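Just one protein chain is left out here, and the rest sit where they should.
Labels A, B and C are assigned to the chains in the order they are written; within every chain, residues are numbered from 1.
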Amino acid sequence: MKTVKSQFKFKGGVHPDYNKELAREQPIEKIPLPAELVISMSQHLGAPAKCVVKAGDFVRRGQVVGEKNGFISVCVRTSADGKVKAIEKRLGPAGGKADAIILDTTAKPEGEVAEASGPILEPLDWRTASREDLLKRVEEAGICGMGGAGFPTNVKLNPPPGKRCEYLILNGAECEPYLTADYRLMLERAPRIRLGVEIMRKILGGPAVRIAIEANKPEAIKAMETAFADIDGNVEIVVLPVLYPQGSEKHQIFATVGRVVPEPPALPIDVGCVVENVGTVAAIADAVELGEPLLERVTTVSGGAVAQPKNVLAPCGTKYSDLIAFCGGEKEPVAKLISGGTMMGFAVSTPEISTTKTTSGLLLLPNSKAYQYVSQACINCGRCVRACPMNLNAAEIAKAVESDDIKGAEDAHVMTCIECGACSFSCPAYRPITQFCRRAKNSIRARIAAEKAKAAAAAKK
Amino acid sequence: MILVGAVLVNNFVLNRFLGCCPFLGVSKKMDTALGMSGAVVFVMTIAAAVTWCIDHWLLTPNGLGYIHTLAFILVIASLVQFIDIAMKRFLPPLHAALGIFLPLITTNCAVLGAAEINCKQGTGFLESVFFSFAAAIGFGFALVLFSGIREKLAHADPPRCFRGIAIALVTGGLLSLAFMGFSGLVKLPY
Amino acid sequence: MKPKETAAHYILSSSPHTHSNSSVSRIMLDVLLALLPTTAVGIWFFGLPAVWTIATCVATCIVTEALCRLAMGRDNTIGDLSAVVTGLLLALNLPAGIPLWMAVVGSVFAIGVAKQVFGGIGMNPFNPALAARAFMLISFTGPMTTWLKPLWWKTPDAVTTATPLACMKGMFAADATAHATPHAAAKALEQIPCLWDLLIGNMPGCIGEVSAIALAIGAAYLLVRKVITWHIPVAFIATVVVYSLIAGGAPAYAQVLTGGVMIGACFMATDYVTSPTTAKGKLVFGFGCGLLCMLIRQFGSYPEGCSFAILIMNAVSPLINRWTQPKPFGAK
Partner (left out) sequence: MTIAIVCIAGVGLVAAIVLAIADKYLSVKEDPRIGMVTAALPGANCGGCGFPGCDGYARALVAGTAPNGACAAGGDACAAEIAKILGVEAAATEKRVALVKCCGTRSEAIRVGDYNGICDCNVAAMTAGGDKGCTYGCLGYGACANVCPKNAISIHDGLARVDKRLCIGCGKCVAICPKKVIELVPASATIHVLCNNPDKGPAVRKVCGVGCMGCHLCEKNSGGKEAGHFTFEGFLAKVNYANPPTDAQIVAKCPAKCMAEDAHFESGN
């Protein structure tokens, strides 16, 4: 085990104000169980889970309420005891609608139902358990990537035949402004993370381990050094320079091991790497050793307008309004409510939306911090091109999309865009470049889907 | 010298203002501009060779210098037709891209202009062919430059009344202005 | 039956939700600040006429911009200061003694024809100030090449004079025949001001192009503020130096320090809108500017090729852009 400095620097990147001091020193606090939870069936990337309970049912904490629905999908378990009030389509933070269970946690079970006791799943000893058992446990615990995208973890940990994982990279960069959830996790639950790493190493067939942490988190680096001090095998802590988007999967792989993931549809496993967020790793440790599925997560509640910024451990499905109330409410009027960080998070329209497995932060921005687009003409200054970590000509893409030339945007490799926001961040004309890219990607995806459907229909004929 | 002169200094489009129709018509996309340039280079070079032969061996000996314009039009028109057919057969994508503009070369004053200038200068065969070739390169150069600007202008947002060809003309004028800087670079006899 | 508005009413926008605080007007302000030294030196050497020319150009540009936007029914864009920059740059590229009405015509051309017709800031294919200068050079050749002698207001006997450039032009030819008539070359060399004068700007020329030191200070400021990158100025000047070393004629330092090379390389060619986006493209662009500038200086009929060279490269920059697209991270 040793600590090394990152040898590779990717091109581009920006330096937003991190504003982490707001919540950095706040220990993780557990929120009292809210009276109502809204548990979405779509908390992960891929097909939403299939709801298997109905209104009026009484469910026990940890019970499967949504079944895995396809290969890229995970199951959903209820985060608390309670009675299903209704199943409705609810708006998620990203703007999509999905079935959600409205759970009344104050309801008492009818009749004589035995008190739930003991662990939800049978605890496993990872040393003796088989690789398949461990993988199955990750799957049935409903674990997905907790960094933001929510990719099903069991799929990631099970590389397709012919591909081998050489490096397991732990993402502790947390480069999003304001967010400190992963940081607190690394400080407070370092042994858990170590246990998770050992389990994952076993599942993946003993890859080398790289723990990537940005240089501005010396305490976290120290905590990791202590926790991993006596681990054997090829394990390194890689200290990354402070640069957004250091937490992006592709850039982290480059910064830690110097490998470049080719353009989509290539995945990190194609260059022998698996990247997991530290939160996910801790969740795996819990699922295996304690038999505790992924039912709650740490969410940073911060931003200038919240009274007491906190790192809250809250059950998945907690409404934003409950989180805000737990953090002392609003200090000043909120201009923008953001689910996630300021660079890639989603602005939401109402605090009635609830958290998911991927909600890493909830930011309440006052008017002074909520910048608005005014969108002047592009002056071709090239700042976005220099800032783009994917080395795209963002200005060109934005101009093409602005004049409805989606084909032109596609030719400029818009599909490679990771929507990190560095372009819009650095644009002196305040152009919503990232949004232009999103628009292009959206219509290209729609077109490809339409073409596929057409081809499928033709094949049927 | 002829090359530099014809490409930069006495550029057909930007200085002699010959061939403005395809200059404006085919310059919206760079790919078509490149194809068109190729076609013009090809047509102009061959046309120069053919017209030189006709002028020297058919018209001048018979004292028919006064009808050479007529004869040239005839020859160039058939030549373009021939290229049109050949291209459709051998290079269908290019043909599809050039579409309506290929027959336009038929009446392209640049082609005829080059032949006329050759005639007036009384230059030798090789020199004539080379001059036409150079002039066509110059035409193509201007066309490609212009198409680059127009592709950029496609994302611009000019006032409504200036959209389309109006703005292209303004741009062409400014480009011509810039090319004035080359004047005197090569002292050509014509 | 109208439903009540909910209490919370947030701003909904796509990420990112934070910004670097850079802005167009701040960039333009930086350019203006960077031009301050050279403006001051120009006014010192050329006196009141320089003040009037600058004031006229800037004022006309602002008014034209406002009127154009009004006529088009679009937002007023004076606030982004780009019109002020255009006006100042145009004025700095004019001889101090030019009749003011010509300065007005040039400014109207710059904003009206070269910029707003295309839709305003960011859309123009050619640098407005340079397009206007080229337009004026062709339309008003006489006044545009009549130079005030520096510090003429101190020694009022000889007011106008020739620029060193005109002398240097002869030197290309003189150099070729230097063996036959060594005196001609030596005589031409004598007419070039000494290095110190070239650096501080004690020579006839346009208001803003004379003082290399002042321009270098401005360029350094822009580089430090990261408004421009080093690529274009360095490629431009290096090409001029290499060319003059190879082709002979006037010494390389004189080629760089006279005429519009310094202001062109640092302020005109680096105009964002009309130059390529990528570093590679910028190098090609700078090289092209330098090469064309020297070609025109040596062979062309105008003594100065800098503005034409940049204008032509402006036209080429979409092509350069097309061929120097950045390669996406991970692309083959």
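FYI, a contact is a pair of C-beta atoms (placed from the backbone, for glycine too) under 8 Å apart; a residue touches a chain by one contact, two chains touch by 3 or more.
Keep in mind that what you see is a predicted model, and the values were worked out from it rather than measured.
The undisplayed chain touches these shown chains across the complete complex, A, B, C.
When the omitted chain is restored, the residue from A:M1, A:L33, A:V52 or A:A94 that touches it is A:A94. Only one of A:C51, A:V65, A:A190 or A:V348 touches the absent chain when the whole complex is considered: A:V348.
The hidden chain makes contact, of the residues A:P48, A:G361 or A:P432, with A:P432. Note that of A:E21, A:D404 or A:E451, the residue touching the chain absent from this view is A:D404. Within the entire complex, the positions of chain C that touch the omitted partner chain are 1-6, 8-14.
Seen across the whole complex, the unshown chain contacts chain A at 91, 93-97, 346-350, 372-373, 404, 432, 435-436, 438-439, 442-443, 450.
Within the complete assembly, residues 54, 58-59, 62, 64, 67, 70-71, 74-75, 77-79, 81-82, 85-86, 88-89, 92 of chain B touch the chain that is not shown.
Assume only the chains that are shown with their structure count from here on.
Using the average of C-alpha coordinates as each chain's centre, A ends up farthest from chain B.
Centre-to-centre separation between chain B and chain C, using Cα means, comes to 33 Å.
Chain geometry summary: the mean Cα position of chain A and that of chain C are 49 Å apart. The distance from the centre of chain A to the centre of chain B, with each centre set as the mean of the Cα atoms, comes to 59 Å.
Contact with two or more other chains is made by residues 119-120, 122-123, 321 of chain C. Residue positions 155, 157 of chain B are each in touch with at least two other chains.
Chain contact summary for the complex, chain C toward chain B: residues 71-72, 113-114, 116-120, 122-123, 125-126, 131, 134-135, 138, 292, 295-296, 299-302, 305, 307-309, 311-312, 314-316, 318-319, 321-322. By the touch criterion given at the top, residues 30, 144-146, 148-149, 151-153, 155-159, 162, 167, 170-171, 174-175, 177-186 of chain B touch chain C in their complex.
Partner chain C is touched in their complex by these residues of chain A: 10-11, 14, 16-17, 177, 250-251, 254, 260-263, 266, 334-338, 340, 342-351, 363, 365, 369-373, 376-383, 385, 388-393, 395-396, 412-413, 416, 419, 421-422, 424-430, 432, 434-435, 438.
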